[in-house]
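All protein chains of the complex are present and in place, except for one that has been dropped.
After this line comes subunit A, so read on.
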Amino acid sequence: ELCPTIKNILLLDSEGKRIAVKYYSDDWPTNAAKEAFEKAVFTKTQKTNARTEAEITMFDNYIVVYKFVQDLHFFVTGGENENEIILATVLQGFFDAVGLLLRGTEDKKEALENLDLILLCLDEIVDGGIILETDANVIAGKVDSHSMDAGAPLSEQVSLLLFHSSDYPLAKSIATILTYLGLQQTITQALATAREHLTRSLLK
């Protein structure tokens, strides 16, 4: 309880709609509560200029640090007794890492096209509320190493899952998610590998 905790990290567009969000606390149990919070924080910070320096505000007993670039709005939220500078460091790490990953073009279209990178980035910064990493270069490096080998082990894993799983709904949901992420090729590859495995084992 003395450890610095992050309550959520949000990336919204210039109209306040979600691009990528991650919540690490139970303060907003329902989706409706989360959306209400996002709307409130967006309207409160809309008129301020947070492009050169990170800005800070407080409402509802939460401290929110935020920064804008083009049409992307980054927010990091902590409890009211949290060290504001720690929150600002996390925000800066996230902000710069996304900048590195999107290779300079930081706008909504680019973000949506590389949504998987952004989600991975969020995963590497905070785990369950505890800060994992704040250095943008290290974060971007970790995300890059994930995505470069996305081909081989991913299909291996997926094939194993789809093949062995007795839990059909799980397999189906994984497949749908991967499709959504645009990795359709991997699915066909995976099914091909799966067929191979099956034939091999039957022939043994």
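Keep this in mind: a residue touches a chain if its C-beta (ideal position, glycine included) is under 8 Å from a C-beta of that chain, and two chains touch if they have at least 3 such contacts; residues count from 1.
The rule is short, and it goes like this: contacts and distances are computed from a predicted model.
Of the candidates "Protein phosphatase 2, regulatory subunit A, beta b", "Coatomer subunit gamma", "COP9 signalosome complex subunit 6" or "Tryptophan--tRNA ligase, cytoplasmic", the chain left out of this view carries the UniProt protein name "Coatomer subunit gamma".
Residue A:89 is the one among A:8, A:89 or A:114 that touches the chain not shown.
Residue A:54 is the one among A:54, A:72, A:111 or A:136 that touches the chain not shown. Residues 2-4, 48-49, 53-58, 65, 83-89, 116, 119-120, 123, 127-128, 130-134, 142, 145-147, 149-150, 153-154, 157-158, 160-161, 164-165, 167, 170, 173-174, 177-178, 181 of subunit A touch the missing chain (whole complex, contact as defined above).
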